[in-house]
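Okay, here's the structure, questions in a sec.
A single protein chain has been omitted; all remaining protein chains appear in their positions.
Chain nomenclature is as follows: A and B, assigned in order of appearance, with residue numbering initiated at 1 for each chain independently.
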Amino acid sequence: MVRILGFLVGLGFAGVLLISLVTNLAQYISEPPAPTAEHEFHLHPKEVSFASDGPLGKFDRQQLQRGFQVYKEVCAACHGLQYVAFRNLEDLGYNEAEVKAIAANWQIEVPSINPDTGEAATRPAIPSDRFPHPYANEVAARAANNNALPPDLSLITKAREGGAPYVYSLLTGYQAPSEKLLEEFPSAAPGEGLHHNPYFANLNIAMPPPLTSDGQVTYAEGNPEPTVEQMAKDVSAFLIWTAEPKLESRHRAGVASLLFLLVATILAYMSYRNIWAEAKRKVAPKGPLDPEHMAHREDAKADAAAHGRGVEG
Amino acid sequence: MATVEQADPLLKEGDGQEGVRRRDFINIAAVSFAGVGAAAVAVPLVRQMAPPADVLALASIEVDVSKVEPGQAIKTSWRKQPVFIRNLTKKEIAEANAVKTSDLRDPQTLAERTKEGKENWLITLGVCTHLGCVPLGVGEGENRGEYGGYFCPCHGSHYDTAARIRKGPAPLNLAVPEYEFTSDTVVTIG
Partner (left out) sequence: MSFAWAKPYEPTTALGRWMDDRLPLPRLVYGAIGGGYPVPRNLNYLWNFGVLSGVFLTIQIITGIVLAMHYYSFTGGAFWSVEHIMRDVNAGWFLRYAHANGASFFFIVIYIHIFRGLFYGSYKAPREMVWMLGLVIYLLMMATAFMGYVLPWGQMSYWGAQVITGFFSAFPLVGEPLRVWLLGGFAPDQAALTRFFSLHYLLPFVIAGVVVLHIWSLHIPGSSNPTGVDVKNEKDTLPFHPFYTAKDGWFMLAFLMLYAAVLFFLPNALGHADNYIEANPLATPAHIVPEWYFWPFYAILRAFTVDFIIPAKLWGVLAMFASILLLFFLPWLDRSPVRSGHYRPVFKRFFWLLIVDVALLGWAGGSAATPTVVAVSQICAAYYFAHFLIILPLISKFEKPLPLPSSISASVLHGEEEESAPYGLAKSDNA
């Protein structure tokens, strides 16, 4: 009974699926889907490496400081960093006094309350504050940016497929749309207030090119030339840190755990072999009773029987 | 692994004594090593309950005391606990200094409880040392107890003008947190 019902149910589902398949195929053949500009012209992130890559990767603190400088001077006007606190900057190698000064001099003040009147007010940031939002709320952010919302950057390298290389590619990927693109997909040309960038999912991004010229940010003595590529790479490295500030502890703990587990596994394996040696037996069905072997024997017997040299049994 | 020794009839007869001991060593080593691993994993499970970094970051605060007149006190919050900052009057200082320390339950002079040159600023935790209630006496018109300092309404502890315990069940004076005056009117607590 179960099997008859099951048979009918199986036939039902499989049948409807095959009907779906045939219908879709017919539709696909009669009107093949048009290729899209995103599909044809979207590019994968460029190959770029960071000091924090790989299982032993560590942050390059000089680079993080440069990246922070780029963030501060270029990105921070529109993009927040709401999950990062000023005190976290000590991880980048700044000392307590420097962090205090960075917080106190930050271009945006922290919302507070006037202690005398109770009215909304602002005060200079202190190290325990998180980076204040550049806009009071989403509506204000959109109003100031041609209805586009500048995303918070704290987690951006984890919140985008492709991670930091994507951020780097996006920052260095602004270019005029190719003639081929405009020829094939005239509608893919950037509209009012949009900018062509083949690394962006739909090719047209609302953010104007943030890094436009070499030397836009002045690095301190002893740092590399602030070319657009260098600045983009530095700020991407900085954003790896903002998204995953515990990366170095994670890598260290990982190496230690794996080494420990390796030794533990070897010891436990020796102990296992030692205990099983006492059972003195192989455990897998190998040898003459291996099912494969049995199958061959059955074939050979049948063959022999067919040729009249029958082996009964 | 004791069970191995006692339990196994499958053990081949005539296995040398020495061999058995050497083999047991491997089992013991494996089990102890795994035990160390388990203990190491317990560390983060315990450590996660300790104060997180953002709580520790708030462990020090700055307070502007310029608006506190002599005879007034303010209540502020430090590490989620009340802190009393009192600007003592000359009379209150004199009263506190008139007491013989040997008569006190927790002998301390007012000078020991304030900073040099800032003897009029009495800064204490607002946590009764008996069972942790918040004493009265900061607000205008609140009961300041028989000794003119603070009074804890929970079990009737009386503190004097130097916030020292004088009467009632509390064993110690109100605690003085670590603090320093970073300018004439700004005090950093913690």
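Odds and ends about this structure:
Methods note: contacts are C-beta pairs under 8 Å (C-beta built on N, C-alpha and C of every residue); 3 or more make two chains touch, one makes a residue touch a chain.
Here the structure is a predicted model, which is why all the values come from computation and not from measurement.
Listed by label, the shown chains that the missing chain touches in the whole complex are A, B.
Residue in contact with the omitted chain (choice from A:L25, A:L43 or A:A176): A:L25.
The missing chain, though absent from the display, is touched by one residue of A:N147, A:S178 or A:T265; that residue is A:T265. Contacts to the hidden chain, counted on chain B, fall at residues 1, 3-4, 7-10, 27, 30, 34, 43-45, 47-50, 52-55.
One chain of the complex is left out; on chain A, the residues touching it are 2-3, 6-7, 9-11, 13-14, 16-21, 23-25, 28, 33, 55, 83-84, 88, 151, 154-155, 158-161, 201, 243, 245-246, 249-251, 253-255, 257-258, 261-262, 264-265, 268-269, 271-272, 275-276, 279, 281-285, 287-289, 291, 293-295, 297-298, 311, 313.
Quick note on the criterion: only the chains that are shown with their structure count from here on.
Centroid to centroid, with C-alpha atoms defining each point, chain A and chain B lie 43 Å apart. Within the complex formed with chain B, the chain A residues making contact are 85, 87, 127-128, 260-261, 263-264, 267-268, 270-271, 274-275, 278-280.
For chain B in complex with chain A, the touching residues are 4, 8, 10-12, 23, 26-27, 29-31, 33-34, 37, 40, 53-54, 57-58.
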